[in-house]
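A single protein chain has been removed from this complex, and every other one stays in its place.
As written, the chains take the letters A and B, and residue 1 is the first residue of each chain.
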Amino acid sequence: MLAFILQRLMQAFVVMMVISALVFTGVYAVGNPIDVLISPDVTQQIREQTIKAYGFDQPLWRQYLTFLQRLAVGDFGRSFVYNMPVLSLILSRLPATLEITLAAVLGATLIGIPLGMYAGYAPDSFLSKVIMVVSVLGFSVPTFWIGLLLIFTFAVNLGVLPAGGRGETVSIWGVEWSFLTLNGLTHMFLPSLNLALFKLSLMIRLSRAGTREIMLTDTVRFARAAGESEATILGRHILRLIAIPLVTVFGLEFGSTLAFAVVTETIFSWPGVGKLIIDSISTLDRPVMVAYLMLVALLFIVINLTVDIAYVALDPRLRARKTT
Amino acid sequence: MSAPTGNGLPLLQVRDLATHFTTRAGVGKAVDGVSFDVHAGEIIGLVGESGSGKSVTGYSILGLIDPPGRIDAGSVRLDGQELIGLSRSKLRALRGKRIAMVFQDPMSTLNPVLKVSRQMALALQAHGSPSPDEIRRRSLEALAKVGIPDPERRLASYPHELSGGMRQRVAIAIAFLNNPDLVICDEPTTALDVSIQAQILVEMKTLVREAGVSLIWISHDLATVSVLAKRLLVMYAGRLIEEGLTADVLRRPRHPYTQGLIDSLPSRAEPGRDLVQIPGSAPSLFALPAGCAFQARCTHATAICDTAPDQTRDGTRTWRCHNPLGPLADRRAGTTA
Partner (left out) sequence: MSVPVSAPGPVTRSPFRMFLGEFMESRVSVAAVIVLVAIILLAVAAPLITPQNPYDLASLVLSDARRPPGYVGAKGFTHWLGTDAQGRDLYSAILYGLQISLQIGLMAGAIAFSLGAGLGTLAGFVGGRLETLIMRIIDLQLSFPAILLALVLAALLGQGKWQLIAALVTAQYAYFARTAHGAATAERSKDYVEAALSTPLSLGRVAFRHVLPNCLPPLIVVATVQIANSIALEATLSFLGLGMPVSEPSLGMLIANGFQYMLSGRYWISIYPGVALIALIVVINLVGDQIRDQLNPRLKR
């Protein structure tokens, strides 16, 4: 098991290096970075000075090496637009994104799995059909549209929830959290709901598909023949069996949810990391773009590794193979 | 230990059982009017090729038919109590407790992600609230009874860590856990090595005798069944075509199909000559002919076989044939080894 983890960490490192090269090249090679930093009507002299100061006159590979060197000490550079260290910029916005992402993921899982299992257990019942239609909607409708609809319904028409912004926050260990205040919660509700819907649909559909498949197997028949109750079969046999593919998807979708937060944060003006990246793309704030992409890549690698480990932990059949 | 039925009734009475599958391709009559009895402590063998309806008969007894299948007609009585139409909770109380079942492939019947101990515990908890100590004690007892060495270690294992024969023994142990009166085994040794097959057959015989349970052994393999069963039931195309004491049926088969089955046994083959086969193949269950289902492949068929034969009874023997094998078969039986 340990050897497995070490091997994966090594691979992760290599992958990060490749991604950093790709991202850096992609972002810095297109367009002219200097245009963001200075206005077009400064003198040629100032222009050249600034270029030199930032190292843009160097060949790209040299710039990349410098970038790596700084990276080794945790320096992601400074934002062109905000003129503050990128890392602290990102970290300051992270809690907001984490709040809605975690709320969305938890909600989607805790509600989605039972609903999906029921739909798989009794696929011909009216409730199941309703659940499936709703899940198709949640799955196919683009996140931004649902967000719009939510704002339209709750904020504009009903007026019960705010249309955007973060609301009040409470500071714990120097970090601002909004879920601890009622006002903060009302602001958090719609964006979290928006994010959750896609994942909810996914969880429902996967649970349903898995449950349906397993219901037809001999394992369930044998359990029934032994007189085990339907509740036992669902809770002890089926849940355990569908946990395996579900965990995989859960992990991967966590990252995807984080990515979709980009859209949700834009619509709800939620001051998280997602909004930051959109803004930095439109303003071509390159250091922020590079840092964000690399951090997202790192997050995904960590998630993948965790999922792989969880997979082995959940499926005893894999343990024998992994340790050999 | 199953109590002998005081009123002299057979333990299980199946009458005119009909289980049909309604699909896009039509209505498949998997079981088409089957009747038989099983007495307390008796081992009967249910024989037939794949598609004959033998497994479906077994499932029907336990009410394990999933849609699009449905028990359309007939009656199944356990100690006089009608099982068809029984409420779900009452049926569940019976399953595992009075009637248990063992399936063909233990790799798919045992849950691969749960330990053996957990699966046995679930089966025990389905019929009572035993304490953890009692669960452990009874599980170990059951494993030892089916001949599993080092039961403690096996109890803590996952199914994939056990060999095929071991797994099937676990499944059998689970079936016997709650001391049922009747155990139905659906091709339990088909998926195992021949050597393990023989072992399990012997163990089953002892187990059944000691526990005093009745056993329905379903198989396509006439050879294995005849070792175990006291009585033989032969099914073809959803119908019961022959029944009787094993020795009787094997020595003096009445139905040409049974004769064909016996003749095609490898042990009956004469060295150096081709194996005997029954020509043709069984009719599709969705398009059963109006008359005798075996007519197309029967060397004894005549015009009367266009109408479905009724069951003829002679003591413990029954058969469904217009032209049963008679004295000719008796004579032949006298000359074979």
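In this text, a residue touches a chain if its C-beta (ideal position, glycine included) is under 8 Å from a C-beta of that chain, and two chains touch if they have at least 3 such contacts.
Keep in mind that what you see is a predicted model, and the values were worked out from it rather than measured.
Student: Thinking of the whole complex, not just what is shown, which of A:I5, A:V18 or A:M84 touches the missing chain?
Tutor: A:V18
Student: Looking at the full complex, which residue from A:T181, A:S229 or A:S256 touches the chain that isn't shown here?
Tutor: Residue touching the absent chain, from the options given: A:S256.
Student: Return the single residue from A:L115, A:A243, A:L276 or A:M289 that touches the missing chain.
Tutor: A:M289
Student: On chain A, what residues meet the omitted chain?
Tutor: 15, 18-19, 26-27, 30-31, 136-137, 139-145, 148-149, 151-152, 155-156, 163, 212-213, 216, 252, 255-256, 258-260, 262-263, 266-267, 277-278, 281-282, 289, 293, 296-297, 300-301, 304
We adopt the following convention: only the chains that are shown with their structure count from here on.
Student: Where on chain A is chain B touching in the complex?
Tutor: 216-219, 221-229, 232, 236-237, 240-241, 244, 314-317, 320
Student: Per the contact definition, I'd like the list of chain B residues that touch chain A in the complex.
Tutor: 62, 64, 66, 92-97, 100-101, 103, 105, 108-114, 118, 122-123, 125-127, 158, 160-161, 171, 174-175, 177-178
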